[in-house]
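Excluded from the complex is one protein chain; the other protein chains are retained at their positions.
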Amino acid sequence: MSRKIVIPFGPQHPVLPEPIHLDLVLEDETVVDVIPSIGYIHRGLETLVAKREFTEYVYIAERTCGICSFIHGLTYCQGVEQIMDLEVPPRAHYLRTIWSEYSRLHSHLLWLGLFADAMGFENLFMNSWRLREFVLDILEETTGGRVIQGSCKIGGVRKDISNEKLASMAADLKGFEAELSDLSDVFLHDDSVKSRLVDVGKLTRTDAYDLGAMGPVARGSGVGIDLRKTGYAAYRDLRFEPVTETAGDSYARCAVRVRELFGSIDLIRQAIEKIPEGDIEVKVKGNPDGEYFSRSEQPRGELVHYLKANGSKHLVRSRIRTPTLTNIPPLVKMLQGCELADVPVIVLSIDPCIGCTER
Amino acid sequence: MKIEEQTTIVIGVEHLIGRVEQFRKGGYRLVQLNCSKIGEQFEINYCFEREYRFENIRIVIDFETEVPSISGMYWGAFVYENEMHDLYGVAVKGMNIDFQGNFIRTSVQYPFRNPSFQGEGPCQEK
Partner (left out) sequence: MTYLKRSPWIIHYDASSCNGCDIEVLACLTPMYDIERFGIVNTGNPKHADVFVVTGSINEQNKAVIKNIYDQIPNPKVVVAVGICATSGGVFRECYNVCGGIDKIIPVDVYVPGCAARPESIIDGIVKSLGILEEKRLKMKNPDTGQSSTVGRK
């Protein structure tokens, strides 16, 4: 029996773009326990509801996280719209869906790159990020912002996309898809990638469900929950099935994300085909009164914005439950029993977004 | 158009454990826990979901009331319970992993209980 030692991991660590701190309890090379602690990026932005009117709070909601900022904005707006019973025009719903899926593409490509970097496969990192620029260019052309789009507002969207532009976006997806399948071949079939990922950080289906795993972490373990199935925005009109894998290891989580990229491309195509003509926003009258748990599917999993209003210009409470927070307990389970050298890969395999988590 | 039905049932804190156990046995997953300060009371929501059916139970307590932990039934609840404790100062009894107020380290104790703000006015005047 060997001695137990504690190794601090983070907050400033080469594989982590963001600070999270883990205390790893080791026995030789094996991790026996993990104690996460957060708070390096805590801002307390939820308290800002008292300072900003509910129409202005969209900007704060979007800046909860710079990676999935559009979906944060969408979820917040959707919550207020549900409380106020606003009927958002269908075209706005479709535009929101298209931007959401582009955000998912950019987020997943970003993650694939960081994941390749954590594996020590720099070339793959660079190639993922090179492809990601294609998505960012489209987001910038259509919304004006690369990472913080600011195109969602309560009652609709701020900007329309012309039909010609939509057609050219659909046409451009073809070349993108071809490049993407070259990239995905490496992630799914390369031996050196597999040797780093297969059987690393196992999470069983039961554990995933009981511990509240969401998004690709849950779907990688065979739990097919995808909040887009609740039919918010235009998802109720589109055909898709949640992507699931059953192995529950890091490779499965990677495979889920790779396959979701193609799912997103398909959803964008469907949305561009079906998008109706019409207005893109409705006027907002009065103030919200009531409460709602607005839920959506972020690239990382389920996002919940709990909003409570009392009829004044300021909300009483905004609470943002982000997918990384709910994926921390499964992460603790995955790390128990792994080898120290696999810790970076496993931590990244849940796609941690600490900026969201701590708000 | 309503996206989904959301039911909220307000219960007494003494019935909490019993109700949560029912959800656990019914195969629900824990969506989230959150605390809000409404007037001089705390409202704590416990949200569950099964096959996209969303249900919420709520307890309303005073600042001093102790809340039993549900981490015995839902192991992952510790993140929310520690967060509730760190931000609002809700006393949670019997957490499986108790960070003793160090999960989210903040500059003031229980910041969400009486939110304070700084740097009022334009930032140039700081």
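Each chain carries a letter (A and B) given by its place in the written order, and its residues are counted from 1.
Everything that follows uses one rule, which is that contacts are C-beta pairs under 8 Å (C-beta built on N, C-alpha and C of every residue); 3 or more make two chains touch, one makes a residue touch a chain.
Every value quoted in this text rests on a predicted model; they were computed, and no experiment measured them.
For the chain that does not appear, the touching partners among the shown chains are A, B.
Only one residue in the set A:32, A:147 or A:170 touches the chain that does not appear here, and it is A:147.
Check A:67, A:173 or A:214 against the missing chain and you find that the one touching it is A:67.
Remark: the omitted chain is touched by one listed residue; of A:44, A:248 or A:323 this is A:44.
Taking the complete complex into account, residues 11-14, 17-19, 39-45, 47-48, 51, 59-60, 63-67, 69, 110, 113, 125-127, 129-130, 132-133, 136, 145-148, 353, 355-356, 358 of chain A touch the chain not shown. Considering the complete assembly, chain B touches the hidden chain via residues 105-108, 111, 115-120, 123-124, 126.
What we mean here is this: only the chains that are shown with their structure count from here on.
Distance between chain centres (mean CA atoms), chain A to chain B: 23 Å. Those residues of chain B that touch chain A in the shared complex are 1-4, 6, 8, 29-32, 34, 36-38, 45, 47, 52, 54, 56, 74-76, 78-80, 83, 97, 99, 102-106, 111-112, 115, 117. By the touch criterion stated above, chain A contacts chain B in their complex at residues 35, 37-39, 42, 44, 46-47, 50-51, 78, 82, 87, 209-212, 229-232, 291-293, 295, 302, 304, 306, 308, 316-317, 319, 321, 325-326, 328-330, 358.
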